[in-house]
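Every protein chain of the complex appears in place save one, which is left out.
Chain nomenclature is as follows: A, B and C, assigned in order of appearance, with residue numbering initiated at 1 for each chain independently.
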Amino acid sequence: MSSTVQELYQALIVERSKAPRFAGRPEVFDAQGRGENAMCGDRVQVFWQRGGVVHHEAHGCAILTASADLMAQAVAGKSPAEVAAMRGAFEEVVTSGREDLALGDLNALAGVAQYRARRRCATLPWAALEEALREVQVHG
Amino acid sequence: MSSTVQELYQALIVERSKAPRFAGRPEVFDAQGRGENAMCGDRVQVFWQRGGVVHHEAHGCAILTASADLMAQAVAGKSPAEVAAMRGAFEEVVTSGREDLALGDLNALAGVAQYRARRRCATLPWAALEEALREVQVHG
Amino acid sequence: MVDRKMSTRAFNVSEIRKDFPILTQQVHGRKLVFLDSAASAQKPRVVIDAMVRVMEMQYANVHRGLHWMSERASDAYEAARDKVAAFLNARAREEIVFTRNATESINLVAYSYGRTALRPGDAVVVSEMEHHANLVPWQILRDAHGVELRIAKITDSGEIDWESLEAQFADGKVKLLAMTHMSNVLGSYTPAERLVAFAHARGAKVLLDGCQAIVHRAVDVQALDVDFYVFSGHKLYGPTGIGVLYAKREILEAMPPFLTGGEMIESVSYERATWAPPPYRFEAGTPAIIETIGLGAAIDYVQAIGLDAIAAHERELTGHGLKMLAGIEGLRVLGSAQDRGGVLTFTMEDAHAHDIATLLDRQGIAVRAGRHCAEPLMGRMGVSAAARASFALYTTVEEIDALGEGLARIKQIFK
Partner (left out) sequence: MVDRKMSTRAFNVSEIRKDFPILTQQVHGRKLVFLDSAASAQKPRVVIDAMVRVMEMQYANVHRGLHWMSERASDAYEAARDKVAAFLNARAREEIVFTRNATESINLVAYSYGRTALRPGDAVVVSEMEHHANLVPWQILRDAHGVELRIAKITDSGEIDWESLEAQFADGKVKLLAMTHMSNVLGSYTPAERLVAFAHARGAKVLLDGCQAIVHRAVDVQALDVDFYVFSGHKLYGPTGIGVLYAKREILEAMPPFLTGGEMIESVSYERATWAPPPYRFEAGTPAIIETIGLGAAIDYVQAIGLDAIAAHERELTGHGLKMLAGIEGLRVLGSAQDRGGVLTFTMEDAHAHDIATLLDRQGIAVRAGRHCAEPLMGRMGVSAAARASFALYTTVEEIDALGEGLARIKQIFK
């Protein structure tokens, strides 16, 4: 199989989309957010627990699910401010296609930059997480 | 002056547009018809007297006025049926650009065939005359 | 079938491909395999040349010019109307209105005809398998004008459910049936002649959305006796920016204008305006002159090849494609109508439609994925998104095989 076919769907993405580690709605959580891509109907729900534990329920493509899962892994234990900074850095990666060493596994999604229409698949979980964190900030 | 400039506006057309011989509304007449070119606002009124005497009032371009005047001349003394036949032959001339010997001076307008948008200027008086003659037929 | 639809040149797909400059392009270092023609078709050299020729040699605004360039541009513009009229076998050239696209054509009917010929309490019927373009304008009409909107069901195979249709018509309120002539998702043709006869017998007019059908099959509006027929130039190998509304002359004559301004006027005062006769009444402002002439060239091109030859070619492709897809485990083709055109929409167990599209693209294969502007239909078929491969007269069996290989690779990745 040619490398061009695979480069966008690295093993990590395929693996995390097929067997996500942070999937499922926890019994208790402190905030939630959702995102929907009206264009295709894909949607994701994100659950946040104090201390920075994140889970997700993603219904959509491999990029969306893998991105949600890698996000949950990356933000574990992070403060809302740290999450916001990380989101900015991640959006830069999927826009520019240039990896950011500080982001670790999230760089697996850098290939999305070549597909403008797919960027939203990768960034949707982050938008949902931001919505959850806004809720936290409002309610203290 | 080049011949191409003049060919369409033969001396006869210019002369008849500047000094029409059959212009003016007669005191009495038996039928009348009117035509208007909505595109440019040009209009013509045609007055018919029993025996086939025709006058006109044309407000418009040289082609319209000359055509009205040459028509009045050509149909003098003709029956409604003869007028109808002549109209058909005339429309053929201004559509095809081919002269019709039977039409005499009316052939001066053959050059109009090259200007689709101007054909209506030449045929409008004939439409007005037909309207007048319809009136005659209806009212006996 | 009449002469005008006969093929005048033997169908030879490799010769035909030479007419389309874009087909030699490469994508990601691979030969382009363009299987997205149902969204918009590629343009043959003759269409491109016709547009260039206007701009280089005979361009001016149309209709109102008294000079040579304007007369020539007007001639060419109006000649395209004759071509469309002949192509559809319309009774008269005045029955052909030029719009931007099929979407505008339907909106024109919904605004102009819908708000005058239809009355509050009347009903409009569409089917479950409409493109948004043939659903949303009727929802707007419903909300603005008090017309009822009814949805006729389809069967799981993607065909009209006649029982449902009869039920919708039962109370005699239906005055318009607006339906696709071929689904852009399921590929099904609707039985247009039967639908028209059915609706007419019940006092309703019929609009057919011919966006997909017109590309694949000869359409004769007189034989169908359809009241309105719409399509877009860009799917018929013509330029963007040009669409067609066919309507019976007496219907157009009774319709008020939709857009107003120059060209569509008979006379205007500060107080009021009177309208030009159809089709001009419905063509406000400077028309898409270059594009209309381009559409004329596209119709000439298609006619020269022959709709019957094209239909036969596409039947072969569709049959081949269905067989190929049936061989892929876990793949589901949406719709299984008997009478279907060159559109195959499918889902795969292992891979989401978007992933399929992206991964095929890496192999140079262009397919569409998503909801195909038919969101309610997707729900009806129980899927949220699907991939679609669609065929044109330049599509080859080898390209369909390439799709099959591409899908096999994707299964590998997600296995």
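In this text, a contact is a pair of C-beta atoms (placed from the backbone, for glycine too) under 8 Å apart; a residue touches a chain by one contact, two chains touch by 3 or more.
Every value quoted in this text rests on a predicted model; they were computed, and no experiment measured them.
Engineer: Which displayed chains does the hidden chain touch?
Structural biologist: When the full complex is considered, the omitted chain touches A, B, C.
Engineer: Could you tell which one of C:132, C:200 or C:411 touches the chain left off the display?
Structural biologist: Within the whole complex, the residue contacting the unshown chain is C:132.
Engineer: Which listed residue (C:114, C:187 or C:241) would be found touching the missing chain in the intact complex?
Structural biologist: Within the whole complex, the residue contacting the unshown chain is C:241.
Engineer: Spell out the interface residues on subunit C facing the chain that's missing from view.
Structural biologist: These residues touch the chain not displayed: 21-22, 25, 27-28, 32, 34, 36, 39-40, 42-43, 47-48, 51-52, 55-61, 64-70, 100-104, 106-107, 128, 131-137, 139-140, 151, 232, 234, 239-243, 257, 259-263, 265, 267-273, 284-291, 354, 357-358, 360-361, 365-370, 373, 375-376, 379.
Engineer: Footprint of the hidden chain on subunit A, which residues?
Structural biologist: Listed in rising order, the touching residues are 38-39, 115-118.
Engineer: I need the residue numbers on subunit B that touch the omitted chain, in ascending order.
Structural biologist: 1-2, 4-9, 14, 17-18, 39-42, 59-63, 115, 118, 121
Definition applied: only the chains that are shown with their structure count from here on.
Engineer: Averaging only over C-alpha atoms, locate the centres of subunit A and subunit C and give their separation in whole Å.
Structural biologist: Computed value for the inter-centroid distance: 39 Å.
Engineer: Calculate how many whole Å lie between the centre of subunit B and the centre of subunit C, each centre taken as the average of the chain's C-alpha atoms.
Structural biologist: Their C-alpha centroids are separated by 47 Å.
Engineer: Residues of subunit C that touch two or more other chains: which are they?
Structural biologist: Residues: none.
Engineer: Quick one: which residues in subunit A touch 2 or more of the other chains?
Structural biologist: If we look for residues of subunit A contacting two or more partner chains, we find none.
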